[in-house]
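Missing here is one protein chain; the remaining ones are kept as they sit in the complex.
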Amino acid sequence: MSGSEFVPLSLTPLLIGVFAAVACALPGNFLLLRRQALIGDAISHVVLPGIVVAFLLTGVIAAGPMMFGAAGAAVVAVVLIELIRRLGRIEPGAAMGVVFTTMFAGGVLLLEQTDTSSVHLDVEHALYGNLESLIWLDATGWASLVDPVALSYLPPELSRMALTLLGVLVFVTLFWRPLKISTFDEGFARTLGIRTNMLGLALVITAAIAAVAAFDAVGSIIVIAMFICPPAAARMMSNRLEGQVGWSVVFAVVSAVLGYVLAGYGPLWLGASDAVSAAGMIATVSGVLLAVAARFGPCRLRSGAPAGV
Amino acid sequence: MLFDALLLQLGYNATLVAIGATLLGVSAGITGTFLFLRKRALVSDAVSHATLPGVGIAFLVMVALGGDGRNLAGLLLGSAISAGIGLWCLNWLTRNTRLAEDAAIGAVLSVFFGFGIVILTVIQTLGVGRQAGLEGFLLGSTAGMLWNDALVIAGGGAAALLLIVLMRRPMTMVAFDPEYAAARGISVSRIDMAMMGLVMAVTVVGLKIVGLILIVALLIIPAVTARFWTERSDLVVLLAGVAGGVAAYVGAALSASAPNLPTGPIIVLVSFALFALSLLFAPNRGVLAAVLRHIRFQRQVHLRQGLLAVAQEQLIYEPLTLRLLRRHGLLRADGVPTEKGRARAAKALRDEHRWALVRSDQSHEAAAAMYDGLRDIETVLTADQIREIDNLIGGPKEVSA
Partner (left out) sequence: MTLELARDNGMPTATNGTAALEQSPFAIRGLTVSYGEKPAVFSVDMTVEAGKMTAIIGPNGAGKSTLLKAALGVVPPVSGRVQVFGKPLDTQRARIAYVPQRASVDWDFPTRVIDVVIMGLYRELGLLGRITGRHKAAARDCLERVGMADFADRQIGQLSGGQQQRVFLARALAQGADLYLLDEPFAGVDAATEKAIIAVLKQLRAEGKTVVVVHHDLATVTDYFDNVFLINTRKVAEGPVSEAFTADTLQAAYGGRLATAQVDQLGVAPVMGGVY
């Protein structure tokens, strides 16, 4: 494929997909080890009410307020889950189920009650995003990468996602050590003076920010899939946290690239004329990778006794 | 209008949908209780999301066979098959790899859902049958439902409920005490499978009404709601069924009474309202009751510790302890105990001496087990027993009050 076709049509969606996948997979590793894998699921469900409320309050569809609303909804959901879990003495899974379904239902209801026909805001878009539409029309080829005029027309989602990824990277690098210690042995971490509650909340908020930014660009399916599948597959590949996180990044990148390519060109190879959902295909590829790792990964079997035995 | 709806006066279809929804709500509430008690509530989330590829593939197959692809029974069959495959994947992952169940749930949920979306877009690009409203399965849609579809739903709900009634005994046993059930010769794995089968049935029947994203709410929320009101297992099951039924019926009626009130979300929100009321106001496990109890308890602890410190003429540092002693008129503002304070402190210390004796005496073992630092000794021993102990201690002369 020539640069004049690839750069404007595929480079930016591909990069956004990769950034989103990695930004979600990184905190996903810790969530997985903390038995909080489904927090990603809950967060991605409550993003919808968040953006609907933001739209109702501001009356505009703009990235800023919507991301703010989504992040706010994520924090509200996390706090509610904790409250219900503690106050009602209910297992976390059930508490999560209560909160995210209710908030999602509230979002759908608000959406139905509001006249959003004039704006592009609907449930389908929230679910599977529209990665394919994030193209860079002003690019003419590889040369555009150094052309300031063309660069200024890059889709804003790209810089937003890149910034989010950077933020996630900084958080994980900076707090690597306390995250690792408190994930392995929370009681010990507390005696070291690590504020484990704050750290846990910070991790969830980081995950929420990654989810919200990624969701804005690629929809919530990718978000859930990338939180869980690459880290889960990576779990089967390494017995060290460093190795696991490294593998999860590899899997996230492969899922994003392969998923995007298969969604865009797969149908053409099969003789059909239109592309299929890139978000859905990326999630599917990550699932296939997980299946392969679960079947053949060198570290797929559990080695220690589970906690509490 | 709302009144009419609640009284099923809005036409055959709406009535049938309301009845179907109620049956579904009851079945889901009861089934969900078994899941909840097995601590596997969110398995239902994986099951429901895993239905999507099945719906799409069933549509494609029916179109390929020359049908119109929209036959509800056919679509539901497809969804059941793919939910079954999803469930199998989930069990395989938890059993054969080091992944915990929550990770396996998330993996199955997202991958199956993503694959389902891929198939939906395939259907879109094929240009057959305008997608046949398959997106309605995401969020449910009862508007413009056909008579036959409503019949399928009402029949499905009734069938699920019948299955529950037939299997309630072994399921209850497994949910509450799997080891005992196994000892009684019940195959736990088989009952677990049956339970999952019920979850699948409820999910499939509910797809058209509440949609696959929200069906989880019908399985989880009523069970959690019921748990607040009772500690008895059979009552939890029953109450969850009632809560689920009421939420579904009221929700379906509400949604039929006005435009732009989608059935699924309304049912979920009604269900949540019941949950919120229970969380706050349930008599024993409710938040309000717990907060009141905790405040009372904390005061008891501080008061008791304060009295003991007074009795032994020790300094008290804790501000709350001081405040409580003063408020009860046991301590003067300058920190000197009042007459009443001295008396109470002497009694507290004396009770501690009595307890110490009770706890070291084998013959009082049952009473000693009740000790927690707060319990009044009069509540576990008779006046005669206390007198006996006092004789051993040697009267109140030891107490320096």
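In order of appearance the chains are A and B, and numbering begins at 1 in each one.
As a working rule, a contact is a pair of C-beta atoms (placed from the backbone, for glycine too) under 8 Å apart; a residue touches a chain by one contact, two chains touch by 3 or more.
As the structure is a prediction and not an experimental result, all values here were calculated from the model.
**Student:** Considering the whole complex, which of A:178, A:200, A:219 or A:280 touches the chain not shown?
**Tutor:** Once the missing chain is taken into account, the touching residue is A:178.
**Student:** Could you tell which one of A:57, A:79 or A:192 touches the chain left off the display?
**Tutor:** Here the residue in touch with the unshown chain is A:192.
**Student:** Would you mind spotting which of A:45, A:85, A:160 or A:235 touches the chain that isn't drawn?
**Tutor:** A:235
**Student:** Could I get the residues of subunit A that touch the absent chain, sorted low to high?
**Tutor:** Interface residues of subunit A facing the absent chain: 33, 173-178, 180-181, 183-185, 187-188, 190-194, 235, 238-241, 243-244, 299, 302-309.
**Student:** Since one chain has been left out of the picture, which residues of subunit B touch it in the full complex?
**Tutor:** 98, 293-294, 297-298, 301-302, 304-306, 308-309, 311-312, 314-318, 320-321, 349, 352-353, 356-357, 359-362, 365, 368, 371-374
One rule holds for everything that comes next: only the chains that are shown with their structure count from here on.
**Student:** Can you list the subunit B residues touching subunit A in their complex?
**Tutor:** Where subunit B meets subunit A, its residues are 36, 39-42, 44-45, 92-93, 96-100, 102-107, 109-118, 120-122, 124-126, 135, 138-139, 213-214, 216-217, 219-221, 223-224, 227-228, 260-262, 264-266, 268-269, 272, 275, 279, 285, 287, 290.
**Student:** Within their complex, state which residues of subunit A touch subunit B.
**Tutor:** Going by the criterion above, the answer is residues 32, 35-38, 40-41, 45, 84, 87-91, 93-98, 101-102, 104-106, 108-109, 112-113, 123-124, 127-128, 221-222, 224-225, 227-229, 231-232, 235-236, 263, 267, 272-277, 279-284, 286-287, 290, 294, 299-303.
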